[in-house]
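What you see is the complex with one protein chain gone and the rest in place.
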Amino acid sequence: MSGQALLGNLAVLGLAVAIGFELISRVPSLLHTPLMSATNAIHGVVLVGAMIAVGVSGADTLIKILGTIAVAFGTANIVGGFVVTNRQLGMFRRSERGKKER
Amino acid sequence: MSGQALLGNLAVLGLAVAIGFELISRVPSLLHTPLMSATNAIHGVVLVGAMIAVGVSGADTLIKILGTIAVAFGTANIVGGFVVTNRQLGMFRRSERGKKER
Amino acid sequence: MSYAITAAYIVAALLFIVGIRRLRNPETARIGNITSAIGMLIAVVATLFTPGITDYLWIVVGIFAGSAVGYISAERVAMTAMPQMVAAFNGVGGGAAALVAVSEFHRVHDLTHGPQLFVFTSAVLFSVLVGGVSFAGSVVAFAKLQGIWPARLRSFPGQALVNVLVFGGAVALGILVLVGDAGTPAVAIVLGLTAVLGILFVMPIGGADMPIVISLLNAFTGLAAAASGFALSNYVLIIAGSLVGASGTILTQLMSSSLGRSLPKILFGALAGGGKAAAQEQGGEEKPVHTASAEDVASILTADAESIIFVPGYGLAVAQAQKALSGLMEALEAQGKQVRFAIHPVAGRMPGHMNVLMAEAEVPYDKLIDLEDINDDFADTDVVLVVGANDVVNPQAKEAGDTPISGMPVLDVGAARRVVFIKRSLAPGFAGIDNPLFYDEEKTMMLFSDAREGLEGVLEAVKKG
Partner (left out) sequence: MSYAITAAYIVAALLFIVGIRRLRNPETARIGNITSAIGMLIAVVATLFTPGITDYLWIVVGIFAGSAVGYISAERVAMTAMPQMVAAFNGVGGGAAALVAVSEFHRVHDLTHGPQLFVFTSAVLFSVLVGGVSFAGSVVAFAKLQGIWPARLRSFPGQALVNVLVFGGAVALGILVLVGDAGTPAVAIVLGLTAVLGILFVMPIGGADMPIVISLLNAFTGLAAAASGFALSNYVLIIAGSLVGASGTILTQLMSSSLGRSLPKILFGALAGGGKAAAQEQGGEEKPVHTASAEDVASILTADAESIIFVPGYGLAVAQAQKALSGLMEALEAQGKQVRFAIHPVAGRMPGHMNVLMAEAEVPYDKLIDLEDINDDFADTDVVLVVGANDVVNPQAKEAGDTPISGMPVLDVGAARRVVFIKRSLAPGFAGIDNPLFYDEEKTMMLFSDAREGLEGVLEAVKKG
């Protein structure tokens, strides 16, 4: 990682943190539980790193083992997180009256 | 600009646009006029580019002329924008009663 | 060193974000503006250390000249003239962005090649195109608002065709620069063409539509700065430009949606339809109205009113009557009345314009109440005093129909017990449509007068009696 690339990453980090705070603070408490499980799913994106670790040629056995565990962990995190969030959100329904009032 | 740097710039652009919309949409209409003049001041940051253009050694006369105009324009934009915004915001005052109620 | 500069640019960009974030609340807004200004200072100082910068003379000259002009004009400008001021600063910003792109092209385009050059040149051309339009368009907008643009100069026969030709020429030349090896002169010609385009674009648009044009050009300048940032691979330009682009876009949307006309119609309608921005519909003159004198208004305000709401509008700004209105507020409050201000988001000629004017007249901002928050309170209000406003209280907006303001949310002043208008005549406002509220003789009183004179008369009568 070159110095300029590092600074680029830092810029991205700063912007992402700022936007994270803006976005999250606007989610109503009605949806805080699904919010928690959705962001939980999103950090499963480390799967991407795990795939690279285990897939590149020349990875030795140690990496293969650690990497495969990491792939399984990351996938479980992603799939489980999105599915359970989807289940939760599927239950939120507006009343008939509420629908009409809109 | 290398390909990766270009992509880095695009990532920064995407994040900045997203955060821009979040931030601006939360400014109340009470402050829309100062908002307009403050963001107006901020785009004066092209001054930075103008300074580089006119200051690097080897710039020829054409660049010197265009660059000096650009420096003057950018500075006028920045100084004028921030000063007039400051003037506006200095006039916003809470009432005595309002202060106590807080 | 160069790492430290990039780091400083990132810090500057984050300070802009923090600064805009603090504009959310009037208590922190001033600090927010200063935060952004500090970010700017950091960016500028860091730039002085750029490796390769050896010639500081012209930088210093430019900065001094620009600071002097910027500072003096910002200190002197009247608050009613904010639209012009924003137009002027926007113009110089757009011009600077375009000039930076041209200079950078001149300096660098021989040194790179391949895909890099393509991206670089695209960014330069975008910046030149958008920055040039923004520069020239802002100058015209400024001149129109200032009243120094000759009224005859609006459009000429076949202008639509000329516009298309100029635009086509600029694009064609741009493509030549991009794929061929036309050099700096060609880019300079593109800049010239875009300047012409900017003039042609704004020329036919009516003066009252200028704030929308300015807000749009503000977004343009932001985009031009971001494009220059791409050409220079400079984060602070990219981020700052994007923030401004977003801001301009949101405010433009807000205005055009509250005008009830689509943006393309505002921008190109004048050219297509031929002439007037809004038709001045006449013909309500014959219906009777309840005319009042300053004394009548004063007695209504003092005798049997407890809760009073003031609605300021564009006419108040024109008449510079903000001080007179705040004086009337104080006199009535001294008599124990409750006085508040109902501020429509697009009252006046710029978003939030009335808030600044009333703040200038030392009305505390917690008495300036937004449309949404005050609309339910009119029903419990004794007297509403509408000063130089018209469209923003026009009940026709609520009725289905195809008037220019149909669907725009308006202040529901008709719900109050009594309504008093201070304006010079029965003439319509910006949207050019009649206001049925004028003719409700039971409820409404009309004080025909310049806003300032009328208010001063009422104030005098209130103090006397």
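Residue numbering begins at 1 within each chain, and the chains themselves are lettered A, B and C in the order written.
Simple rule for what comes next: a contact is a pair of C-beta atoms (placed from the backbone, for glycine too) under 8 Å apart; a residue touches a chain by one contact, two chains touch by 3 or more.
All values derive from a computational prediction rather than experimental measurement.
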What chains on display are touched by the one that is not shown? A, B
Missing-chain contacts on chain B, rising order, are 3-4, 7-8, 10-11, 14-15, 18
Missing-chain contacts mapped onto chain A: 1-3, 5-6, 9, 12-13, 16-17, 19-21, 23-57, 59-60, 62-64, 66-96, 98
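One rule holds in what follows: only the chains that are shown with their structure count from here on.
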Viewed as a graph of touching chains, is the assembly arranged as a line, ring, star, complete set, or other? complete
The chain whose C-alpha centroid lies farthest from that of chain A is chain C
Geometric centre distance via CA averages, chain B-chain A, whole Å: 33
Averaging only over C-alpha atoms, locate the centres of chain B and chain C and give their separation in whole Å. 16
Which integer distance in Å separates the CA centroid of chain A from that of chain C? 40
Chain A: positions in contact with at least two other chains: 4, 8, 11, 15, 18
Give the residues of chain C that touch two or more other chains, as numbers and ranges in rising order. 13, 17, 235, 239
